[in-house]
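Please read through the structure below; I'll follow up with questions.
Missing here is one protein chain; the remaining ones are kept as they sit in the complex.
What follows is chain A.
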Amino acid sequence: MAAKVSRDNQIVPAMLFLIPASIGFLAFFLWPTIRGIYLSFTDYNLLRDPTFIGFQNYIDIFNDAVFWRSMAVTFQYVFINVGLQTVIALALAVLMHRFTRSMVIRGVVVLPYLIANVIVALVWFWLADYSLGLINAAIDWLGFSKIGFFGSEAWAMPTIALVNVWRHVGYTALLLFAGLQAIPRDVYEAAEVDGAGEFRVFRSVTLPLLRPVLAFVLVVTVVGSFQIFDTIAVTTGGGPVDATRAINFYIFERAFERFDFGYASALAVILMILLATIALIQNRLLRANESDMER
């Protein structure tokens, strides 16, 4: 009885164990969140104290053509990036599940994800360079006309989206692969007995049972994809013109190139609300926590 009482009342050691993490949480997560929301209602250039201006930043953003254009290119990026990434990752996960158990292949596939965005961006910037890059040299050699992958308005954002598909697809595939492994073996045995073919097995067995993991992966990739920054910063710098000025890059420009911290904070608040809304809607639509598995 005495032991039980002491176990149920461990608030003193718990508080002591939580001291360092709480300092970090309060100083670098909670306080900046409150401060960021406050700054979004101010005019602040880092040099003078912030002055409260109410909803002026939000009104300005609503009338800011650059902001709307930025949202448009961000959605373009997310659509191409997440769309292709999910489809290819799903195919790759099924391939790994049906045809190999090799740890080396899984290691290779996840390798790009562990390399820095900056490195990946530079390698592809070089591969896709207009005058000397391998891809254009190959296109030229085959007799087609070269493509300005990073240099043309039409190609720049799709190119950046593809580069990040390359970087992330293996990681996503690995998460989906883990989901596939959690599917009970006997359903495959049953499908085999029924004489189901490769595609039939995928459509009627694999896909429905994978849905919870797929939903989780989609939420994570969409939210991550909206925050594209590194690749743009080291390759196009938002250009050509404004073709790759995604929202994160625009926030960065307003804050650290034009020192408009109040305005940038308001943009960040809008991004945060947008991401929270998308995560909620996705969770609902995909019924993330329910499985089709009836057991």
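Everything below uses one rule, namely that a contact is a pair of C-beta atoms (placed from the backbone, for glycine too) under 8 Å apart; a residue touches a chain by one contact, two chains touch by 3 or more; residues count from 1.
Everything that follows uses one rule, which is that contacts and distances are computed from a predicted model.
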{"item": "Name per UniProt, for the chain absent here [options: \"Carbohydrate ABC transporter membrane protein 2 (CUT1 family)\", \"Potassium/proton antiporter regulatory subunit, CPA2 family\", \"Fumarate reductase iron-sulfur subunit\" or \"ATP synthase subunit b\"]", "value": "\"Carbohydrate ABC transporter membrane protein 2 (CUT1 family)\""}
{"item": "Contact with the hidden chain (one of A:174, A:222 or A:243)", "value": "A:174"}
{"item": "Residues from chain A at the interface with the omitted partner, ascending", "value": "3, 6-11, 13-15, 17-18, 20-25, 27-33, 35-36, 39, 46, 92, 95-101, 103, 105-112, 114-119, 122-127, 129, 132-134, 137-138, 141, 166, 170-171, 174-183, 185-186, 188-189, 192, 198, 213, 216-217, 223, 226-227, 229-230, 233-234, 237, 248, 251-252, 255-256, 261, 264-265, 268-269, 271-272, 275-276, 279"}
